[in-house]
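Shown here: the complex without one of its protein chains, the others still in place.
Coming up: chain A.
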Amino acid sequence: MSSFIEFKHIHFKYQQGEDWALKDVSFHIEDNEWVAIIGHNGSGKSTIAKLMNGLLFPQEGEIRVQDLVVNEETIWDVRKKVGMVFQNPDNQFVGTTVVDDVAFGLENHGIPREEMITRIDNSLRAVNMEDYYNHEPHRLSGGQKQRVAIASVLAVAPELVIFDEATAMLDPKGRATIMETVQQVRETKNVSIVTITHDLNEVTFADRVIVMNEGKVWFEGTPREVFKQHEELQKIGLDTPFVTQVSRVLESKGINLVKEPINHKELMDELWTLYSIK
């Protein structure tokens, strides 16, 4: 029982008579691992996220979160372990102030007041929103709203946080702050992270990537291994980062890059090794 989450031969459909949204999906996520899930619209990414914390249940197969099988009896325990941040920053607020909002989740889990105060402090500090205690959530920027949403999830002290396209509605600055926050959380807390995204540069931060296509796991590997599947990825409606594309052309023109660079720095370093003027 080493994996944190395990999907075993999951089949899921939203309605009788429809096609399977997920077909025989199996994978696992380890403690403290960062996994990115990518795939075209409708490939089953978000369905996976909703199955992970019991918002949906599979018709076939079994999902385990540590020693718990996810079902109607266990969902409350599962949700203490698995938190989720959604796409739309405006759809996940209940409190009239930032602090009330973070407290809401804790109240639902019956946390004593003294501990609530410490947890709220810690989680708002973790996302750099400690100066906004009494602000009204709807007056914050998109990036700030998402950070409060992350704090609300962290306060419950989950062992896995799922980000379901949590940066899709933000501008570049908002996206950058969320990615910094996620990295910071990952360094300071003992949590696993699942990011569901279309943003290829976000994928490069993950330890491992699961590529979904038409309801099936199409590929699993490190970001580097995934982006090596260049043409294949394009065939299933995905893309590769600019750096990967350029590297590809350079290699075809006889420049021998040793490893597949996935960001500007790696590419420049490789070129430097090959061509620096001594």
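The rule is short, and it goes like this: contacts are C-beta pairs under 8 Å (C-beta built on N, C-alpha and C of every residue); 3 or more make two chains touch, one makes a residue touch a chain; residues count from 1.
One rule holds in what follows: contacts and distances are computed from a predicted model.
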{"item": "Omitted chain, identified by the protein name its UniProt record gives, among \"3-isopropylmalate dehydratase small subunit\", \"Aerotaxis receptor\", \"Sarcosine oxidase subunit alpha\" or \"Energy-coupling factor transporter ATP-binding protein EcfA2\"", "value": "\"Energy-coupling factor transporter ATP-binding protein EcfA2\""}
{"item": "Contact residue for the chain not shown (choose from A:G44, A:G105, A:G142 or A:P223)", "value": "A:G142"}
{"item": "Interface with the unshown chain - residue positions in chain A", "value": "39-42, 87, 141-142, 165, 168-174, 198, 200, 237-239, 242-243, 245-246, 248-250, 252-255, 264, 267-268, 271-272, 274-277"}
